[in-house]
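Take a look at the structure set out below.
Here the complex is missing one protein chain, while the rest keep their positions.
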């Protein structure tokens, strides 16, 4: 358990990126058939697919980096909760549409800065994934920003709900910019980027969107911690139970 | 798959009883820390424990009857959805407290009649379980009836909610009284009891409670089918994913 | 009702009717009902397979499934747009769906019990849908015909994916094989019912079929399509190694077709009446999504109105 998470290895760093994408893809896909309009069923499905694609590109690379040769499904389908390195933001339960757009706005902005920086990664696989993903996350970001503005500057109800939504994601943001051991090592070796170095650009962009949306950015009263060390919040175990149940029920089967 | 469910065997009959108790125990236990008052956290926990106890007494007996020698955990923790024989009523997601009391009133009344009849079972294990369970389910029934009356004849809001709750369980009741192949065979051999033979007594009792509660019993517009043949409703797969995830994640482990 | 020579002439010449063309009101209403039902089926059809997105057993299958459900949403959009060309808008059609005033295909009132059901739906349900829909690519109403061309292209892709799911299962573990066979057992008969009641029955004699055929909306009878479907699927089942759950199924040399056993039309009518396993659940799910999203749609409208006012102001 946690053999990867405990190390300041390139594998641990890339696994964090992959797990963020994977878990958020799982959450976003839950919107399909539950969205406010059919166009959104499609859009959120699309974003989920992009993120799933990022995870699928990164997982086998982690398996190479850590020498285990594990496949994408080894990582996704038979790994225990303590070995997942994603941030708490992406594992939180699906809330209302405003909460999803608040989460997506922050996450896509973070990913845009992240992947832009990773274009210069000394790891060619990572740089390659970043190049492809960067185009995708720009669309995610535009989509989220569009909705945050519409909902913030829509009706009185939508303004109230969107403000509450923004507030509800605040405690989960510091984790995105936390320099854990693996990130520090990855940044030093030129493979990765220091999460804290993305903070300003991300916050500036989100703040601009919020201003247009007539919304306020507050300071959180507490902050989530530990995702990168495999310490997750309550929803994570249930997410994995659902995601892994069939695969775990048929050990060794191929599909 | 479904090797037991497909047969009109005593094992299939007893498995239906066990699965009803097991799945409802799982649902009721979800109330703990979620009930309207602490006394109810305790009461619902208590009822869950009783039902879990019934299931644990019955499962090894099924393993004996069908010759597989399976343990309680073999049945509960590593069996696929299609092999579960419980009715849809017990697998439905936890609703509000009124819905739970409506479900419990019907289920406990059904179990009271069932176990009273099974005292005369030619299967001594089954008769023994029935004897012990009968005392328990009388308490369950009294508890549910008390709340249905209080909520039905409480405030205007509670009356409306309790009536809606009663209506919401209606489609799931015919299954309790459905004479599937296994029940017919079990009744013929003297092991079991014909579910349809319980219908009148159960309905009469529930109707009396409803009258006292100033509530109406309507006719359902559709009815659930198939639980005894392993054809379940949507919530069942998710219930199993949650219940079995840890056990399935550690094949062969003991706890 | 007679609307002049153009309509009749176009129909007679097997030409397309376009939105601006005059058309009999019955023709319009028939099309609205049919296209709406078709659109609703795509939207409701997202649910049975959507049920497996979070639990798909591999990431590759998860990705394919998300893309498929997304396609269904897209088909719904094309079809609502086609219906809108007939002068009714999507919001109104959705209200009719939610209020039970318009129907969707009864096939989606069956539950998806195992992963193999995603395979069976692709193989059998999409297979039957294609059989029903290919003739609609030549439907007399232009927008509907063009929507169907896009839909059919994607559906045949889905059908191959469903076949592939079952193919892998049938070459997998014993449990996987049993899962595939079980899914086929449960979906075969409902798939046959998708072609509608027999042409000889009461329902078919109501006249809808004859009129739809005369108008070039319907091209083949229910029983003809059903027979074509059976003839197509039996060899595919053999290839898969799946035994179709019909002891009467056998090649009839004389007819040049497969014979098959009697269909349980009581079940068909029961499910159509609303007493199927999932009717209540499907509509409740749709209504909840729609109601949960009301504030979002309202906000989008309010924002658009504000923006339009601002633009008008700055233009003035």
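Structure notes:
So that you can tell them apart, the chains are marked A, B and C in the order they are listed, and the count of residues begins at 1 in each.
Going forward, a contact is a pair of C-beta atoms (placed from the backbone, for glycine too) under 8 Å apart; a residue touches a chain by one contact, two chains touch by 3 or more.
Please read these numbers as outputs of a predicted model, since none were measured by experiment.
In terms of the touch definition stated at the top, the absent chain reaches A, B within the entire complex.
Checked against the hidden chain, the listed residues B:7, B:68, B:158 or B:196 yield one contact partner: B:158. Contact between chain B and the absent chain runs through residues 26, 29-30, 32-42, 45-46, 48-49, 52-53, 55-56, 59, 72-73, 76-77, 96-98, 147, 149-151, 153-155, 157-158, 161, 242-243, 245-247, 250, 252-255. Of the residues in chain A, those that touch the hidden partner chain are 1-2, 80-82, 171, 221-226, 230-234, 237, 241.
The rule we apply is simple: only the chains that are shown with their structure count from here on.
Considering the contact criterion stated above, the chains in touch with chain B and with chain C alike are A.
Distance between chain centres (mean CA atoms), chain A to chain C: 35 Å.
Multi-chain contact residues of chain B, defined as those touching 2 or more other chains: 80, 237, 241.
For chain C, the set of residues that touch two or more other chains comprises 55, 175.
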